[in-house]
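With one protein chain removed, the remaining protein chains of the complex are shown where they sit.
Our next item is subunit A:
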Amino acid sequence: MSNTASLRPQPVASEHIPLKARNVDFDWADTPLHWIPGDPSTTHTINVLHLLLPAGERWFVHVYKQVLPHIRDARLREDVIGFIGQEAMHSKAHDDVLPHLKEQGLDPTPYTAQVDWFFEKLLGDRTLPPGRARKWWLLERVATIAAIEHYTAFLGDWVLNAEVLDAKGADPTMLDLLRWHGAEEVEHRSVAFDLFMHLDGGYRRRARTWAVAFTALVFLWQRGVRFFMTHDPSLVDGKASFREFFRAGRQGVLPTTGAMARSIPQYLSRTYHPSQHGSTEQAVAYLAGSPAATAAEARTAGGA
């Protein structure tokens, strides 16, 4: 056995599960603007998801549709097809929250129009000669998606375990959206990485696209929180601050700064595989009891 074998990603086979999209539907009529009572700062930090995910996950689907013909592994192909449907539903579910925010006096459009530009233009299809250039751009985007999925799986695992949110009286519909989404992210956490390894797998590309994705996420996220805090009609002189962020981490209503820092070397480790972190079993257990997921199940069974 050569010593390079130990430096390859090491998947945990028992974490694999067949994927399917769920036809969920959420009713936002009764969700208050500050759906974590008395904590606008944390509410809006999590609300940034609704700004980034509709365009972001639509972009995943857009890129993966182009990747399908390049996949030479039947099981991975099934996984990617399941992944596409789940991501499409995530995008739509978060998109449906935006009109609700607008009704409550917090119009997200100035921000989401920029995110739309970011994913549809900056990271969209470019006029490139067929062949190497086009392949390069596709691989770059596939690797970027794998890096972002590391963070969505991290957040998914976190929200499934964030019991403090229940204790704080967070809105049940919003929690169900976040946990249904989180659970599906945990379910499919290996797909983007497996796809990247199948098509390319180069460590330099992995590290480079991680740096790009991480920087972009931090940039967009802090901007989103600042945007919400400044424009929230119910806050006088609302401001985003690091102190609030550390405080929320300590309280358990956001991931801790330490956990976020530790997730960096995880992804950059040469033996990293997403199946090493998080629990498919926990995700499946949540989905079995989730109001939205069970309603989707009933709708599918009745309609088909």
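Everything below uses one rule, namely that a contact is a pair of C-beta atoms (placed from the backbone, for glycine too) under 8 Å apart; a residue touches a chain by one contact, two chains touch by 3 or more; residues count from 1.
Here, contacts and distances are computed from a predicted model.
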| item | value |
| --- | --- |
| Listed names "Imelysin family protein", "Oxidoreductase", "ABC transporter ATP-binding protein" or "Dehydrogenase", matching UniProt entry of the absent chain | "Oxidoreductase" |
| Hidden-chain contact residue, picked from the options A:Thr112, A:Thr173 or A:Ser190 | A:Thr112 |
| Omitted-chain contact residue, chosen from A:Leu33, A:Leu98, A:Leu155 or A:Ala192 | A:Leu98 |
| Interface with the undisplayed chain - residues on subunit A | 20-21, 23, 51, 54-55, 58, 61, 64-65, 68-69, 81-82, 84-86, 88-89, 92, 95-96, 98-99, 102, 108-118, 120-121, 223, 226-227, 230, 300, 303-304 |
